[in-house]
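Coming up: chain A.
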Amino acid sequence: MILVWLLVVPFLGGLLAWPSGRVHPVLPRVISFAALLLELGLLLPLLHGTAPASLIAPGHWLATFNAPWIPAFGISFRLDLDGLSWLLIVLTVVIGLFSVVVSWREIDENVGFFHANLMWSLAGSIGVFLALDLFLFFFFWEVMLVPMYFVIAIWGHENRRRAAIKFFLFTQGSGLLMLLSILALAFLHDQQTGTLTFDYFKLLENQPTGTFGYLIMLGFFIAFLVKLPSFPVHTWLPETHTEAPTAGSVILASILLKTAAYGLLRFAVPLFVAASHQIAPIAMGLGVISIFYGAILAYGQNDLKKLVAYSSISHMGFVLVGIYTFNAIAWQGVVILMIAHGISTGALFITVGSIQKRLHTRDLGQMGGLWTDLPRLSSFGAFFILASMGLPGLGNFVGEFLILRGAYAVAPTAAIIAAIGLIPAALYSLIAIQRAFHGEASTTRSFPDFGLRETAMMLALGAAIIALGIYPQPVLNVAAPGLANLTPTNTTAALPVMRTGT
Partner candidate 1 sequence: MNVSGFDLVFYGAASFSMVTTAVAITRSNPVYGLLNFVLSLLGMAVVFYTLGAPFAAALEVIVYAGAIMVLFLFVVMMLKLDRTTVAREASWITSAIWIVPILLGAMLGGELVDVLLQKTGPGSAHQVISPQAVGLRLFTTDLGAVELASMLLLAGLIGAYHLGRPSSEGD
Partner candidate 2 sequence: MVDLSWQVPTALASVLFIIGLLGLLARRSLVFVLMSIEIMLNAVALLFVTAGMRWGSPDGQIMFIFVINLAGAEIALGLILLLRLRTRLTTLDSDAANLLRDVQV
Partner candidate 3 sequence: MIATIQPAAPLLILALTVTILLAAIAIKRSFAGSVAITALGLIAAVASIPWAMHGNSPFMASLFSFTPDSLGFAGLTLLAALVTLVLAADYLAPGIPVPREEYPLLLLLSTLGAVALITSASFITLFLGMETMSLAMIGMIAYPRFRPGAEEAGLKYLVLSGMSSAIVLFGIGLVELATGHLQLATAVATGTVSPILLAALALIGVGAGFKLAVVPFHIWVPDVYAGAPAPTAGFVAVIPKIAVLAVIVRVMAMPGATLSPATVTAISSVAILSMLIGNLLALMQENIKRIMGYSSIAHLGYVLVALLAASAIGRAGVVFYLVTYTITVIGAFAVIGVLSRAAAARDLDQVAEFQGLFWERPFLATIMTLVLLSLAGIPPAIGFIAKMYIMAAGVNADLRILTGTLVVSSIIGLFYYLRIILVMSQKPLERAAIPGGTLAIPMTGWLAMSAVGALIVGFGIDPESLIAMLKLVFG
């Protein structure tokens, strides 16, 4: 039941926030913040009795909930929480808190509706991380898009309309493919066993094989690839990120992209073990291409937000490579990188948003020398750029290293090429620092530097990324049983879903 509350709290928060905006614009902010704090309060006690990572035992669920939803189709309202989902939900809530804070000053129109959308989008993502009925999962998958669409379409920047539509078309379009696959999977199960069900655990038992299985898997794969996003279906991301308001970009980058990686881990791989092994070379290839493509394009951008967006594509390439190694270490890396990317990229978008608020531009050509005017902002910005570059000692590096380490054991070539991808990462990171913060200040400007609210926020994010970098073990411990859950216990598939060794 607690899991239902996890969904209800942000949803109700949004519902309350909407009308409260008419009373006073500060109310929605307070309500949203309080709701998220409450959510966090609900979440934290769930985590007790987790064992160290070395004691991997599958079947460790922190909480479950199951109720019939559409019995006519064998669809149930099934929620399950394990370490993996717990981590991602905590990330969601924490990033949600930051989004509320960052919107405190930025959003001044229709505040109530904005926060309603924000909260609903978060609720949708939490649902995605919880649902273990495939149809329910898809339901939440779609639900989280709509509020996001509004956030971009209403509070975005100049070209928000195009961006919002592009975002929606891409994700929804690919989502339909996934729906097809979900249905095909369920009906296949129906044919073989005589029961129509969308229950994850039941579907796990019947792995579709052959070309048809491969086709069904592709539906999931493509949908998640779009959302991840990976080359060549990434083109919605830069535009969307660029046009979204800061909170939108933050949520997009920090949470929504993670749903795709989560989906790959939770559904695309365990449900189709054989087909996933079959597609692994392609997936890794796409991941590697994304790493380079994102990095090279990031280097070429003049729009700082776009640069960060393309860098996300590059990072997600690592995630893609990591997932398709089927290696326990790499998967741990994927989890760490997801969280670290969520924090660092979120912080970067906050930085860019703050710059835009002050300079009214995101054009790198019009920046330069910001360090002179805004030392605090610039140093935080540079810090997070370095973090996202994969500086050892910070969270992203741990993730990237674990992924590379896992990948090297399975596919050394891919691992080496991916590692080389860290070079262009340095290139775009440094050019970003150079063009934005370093250099001669072009005009005599005077802007307020980060205030207390912003500094505190950035300090918290920075602390998180450092903590993740030097002591990731708690996260690894929490994630380990979750990752072990991805192994179907009674599958007869010849291929292991996860390689724990080497």
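How were these candidates chosen? In short, all candidates are chains of the complex that A comes from, given by their letters.
The definition used in the following text is that a residue touches a chain if its C-beta (ideal position, glycine included) is under 8 Å from a C-beta of that chain, and two chains touch if they have at least 3 such contacts; residues count from 1.
A quick note: this is a predicted structure, and the numbers were derived from the prediction, not measured.
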item: Of 1, 2 or 3, the one touching chain A somewhere in this complex; value: 3
item: Chain A residues within the candidate 3 interface of the complex; value: 68-73, 110, 113, 135, 139, 142-143, 145-146, 149-150, 153-154, 161, 164-165, 168-169, 172-173, 176-177, 179-180, 183-184, 187
